[in-house]
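Left out: one protein chain. Kept in place: all the others.
Right, chain A next:
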Amino acid sequence: MATQQAERRPDLSKRDAIVVRFAGDSGDGMQLTGGQFTLSTALAGNDLSTFPDFPAEIRAPQGTLFGVSAFQINFGSRQINTAGDAPDVLVVMNPAALKVNLEALRPGGLIIADTGEFTKRNLDKAKYDANPLEDGSLARWDVLAFDISALTIEAVKDFGLGNKDALRSKNMWTLGLALWMFDRDRQPIVDWLNDKFARKPDIAAANIAALNAGHAYGETAELSGPLQQVAMPPLEQEPGLYRTITGAESISLGLVAGAQLAELPLFFGGYPITPASAILHHLARLKEFDVITFQAEDEIAAICAAIGASYAGQLGVTSSSGPGIALKTEAMGLGIMVELPLVIVNSQRGGPSTGLPTKTEQSDLYQAVYGRNGDAPMPVLAARSPGDAFDVAIEACRIATQYMTPVMLLTDGYIANAAEPWKVPDPAAYERFPVTFLQEAPAGEEFHPYIRDEKGARPWVKPGTPGLMHRVGGIEKNATTGNIDYSPDNHQAMTDARKNKVAGIVVADQEIELGEPSGELAVVGWGSTFGPIRQAVSRWIARGRKVSHIHVRHIWPLPANLGEMLGRFDHVLVPEMNTGQLKTLLRDQYLVRCESLTKTSGQPFQIAELEEAIEAYFDRIDGNEGGQVPVNDEQLPPISSSADN
């Protein structure tokens, strides 16, 4: 029995990566705790990836199952690409947090629980018949349960706070314990608390006392057994300056960078929506970078004002999430028709309709590529990670201004909220793409607003320019004069011109992320599935299978070499957090046989489920030996069942 127990318990000190999940009531400050733990992890030199997972309700009733807020972090002395599959350590602040998160915990993992919250009332709210800390139901895991509430109250009693206020410091006590457990420096957190509560020194002092008490508890309690101190050595990384960054921050900075590289003021029109609002919040603080943010009366006004600003000579940007993007659709068509630069950021979330506001999905690819009336081609880009979003935002600005077109940048709730260490780039390393406004008609020629350059882009004329007055609008314009013209030949010519312009956008050739340029199986992903796909593929490569990872940034137009690249693999598997949208696009464009691996649970893919799916895929292929190539999906066994957990 003892042997079995030892076998089951993961020896954290020998691991090169650890997953910790903090879970509590949505009022317990779990996101704050997670955020500060992330900072201390980054400062310790570990690579990391985080996954904040919180309810859509701002303050769900205390102690309820639907009010549980969690923050997961995966950190290690090796490269980390995902927020981790199963937590090794689960910190729960109440019974509901335990119930909601328990199944995710690795067998043998460690539960740290606040017994002070395991009251009859809270157990009832979490729908527990008996106290799980006492009834033996947690035997599969290690449990460390003690009264964090009482210990916190004791720690802050000198500050004269009422019980309710004192208990607010519980999250700092817990963080202090976690900092001890992973041998972390408390000072950055102390600095942060002093800064955050600069005007309320008592609160700052109470929180610091709680933090120190949690740390001291770990140090002095001499708990035998599960609570052990683990030091995670730093990861060897490229030299340079680093910081942590979330996707929302990264996109905001990338948009500012893009505008600066284009030498344009940035105009941002937005309307609050989860999980896109953070971009509006970030940009609103950057006015000194020639940024105007406009919180419009609705999504439609937000994009229309952005197009108006572009018309007047600025770089118009709008941002939203799926339902808001749907509202902007008519204006996008106008942007395509009048051929003005515009960047549209879509932070995807679970859909359709309001769907899952705080949960992630990748199901707006059809909306981005196809979702408008008429033949309305628009370039579409997808960011793969928080750090990557910076470069993708710059690329979106480049395409928009160089080709005079709206561009959609796809990110998602996971990227928007997740944080990762980011090597601070050198702004001088980016190629500038300054915009030239047309100031006068070409010598000896009449000015025509829809005459095109070699890229197919029309000239950008700012109102206020003498002699170049012209009218633009959504009604079809004559290909030469720019006057209203709905004649058949002209509409054909203009439709072709718009299509060819976007199809001709030069995008970087597709590269193989991992593996050989040909082989048995290409796993093709896009967006935030990058991390888990990369890890799953690397594990199969390590086992000797000829698997490669291809990750598509340019969704539309696709890289010129992608079709040929896919053709060099026997099989193509496309994991997506939707029901198979990129798969359809690839099949349509290349007539290549792609299979889907789908997941729409609102949660990111885990590495293990991708690993299993790839294994299952190989199993089926093997069973197909003898020349019987399936002609359609129905002849293949379903592959998504193992993935949707």
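In this section, a contact is a pair of C-beta atoms (placed from the backbone, for glycine too) under 8 Å apart; a residue touches a chain by one contact, two chains touch by 3 or more; residues count from 1.
Heads up, the rule we're going with is that contacts and distances are computed from a predicted model.
Its record in UniProt calls the unshown chain "2-oxoacid:ferredoxin oxidoreductase subunit beta", which is the match among "Spore maturation protein", "2-oxoacid:ferredoxin oxidoreductase subunit beta", "Nitrite/sulfite reductase" or "Gll0959 protein". When the missing chain is restored to the complex, the residue among A:G108, A:P272 or A:G308 that touches it is A:G308.
Of the candidate positions A:L39, A:L167 or A:A213, contact with the unshown chain belongs to A:L39.
Check A:G162, A:G240, A:G444 or A:P488 against the missing chain and you find that the one touching it is A:G240. The missing chain, though absent from the display, is touched by one residue of A:G464, A:P488 or A:G544; that residue is A:G464. The chain not displayed touches chain A at residues 39, 42-45, 185, 187-188, 234, 236-244, 253, 256-257, 260, 265, 267, 269, 286-290, 292, 294, 296-298, 300-302, 304-314, 316, 330-331, 333-334, 338, 424-427, 462-475, 483-484.
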